[in-house]
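With one protein chain removed, the remaining protein chains of the complex are shown where they sit.
Presenting chain A:
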Amino acid sequence: MTRDEALQILGLTGDATREEIVEAHRILMQRNHPDRGGSTWLAARINRAKDILLS
């Protein structure tokens, strides 16, 4: 996964701050969580996107 793709997944732009990344991840993760009718695949992508952007 590229950085651009990770930004797209979290719905962010390149100038997103650390807080914005964490917040976007939190919201998307709540909505797509497998335990709440979401999907494992999407949740995995969201997690990976955050890891890439914060690393």
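Criterion: contacts are C-beta pairs under 8 Å (C-beta built on N, C-alpha and C of every residue); 3 or more make two chains touch, one makes a residue touch a chain; residues count from 1.
Going forward, contacts and distances are computed from a predicted model.
The listed options are "Ras-related protein Rab", "Mitochondrial import inner membrane translocase subunit tim16-B", "Large ribosomal subunit protein uL29m" or "Cenp-O kinetochore centromere component-domain-containing protein", and the UniProt record of the chain not shown names that protein "Mitochondrial import inner membrane translocase subunit tim16-B".
The omitted chain makes contact with chain A at the following residues, 5, 8-11, 24, 27-28, 30-32, 34, 36-42, 45-46.
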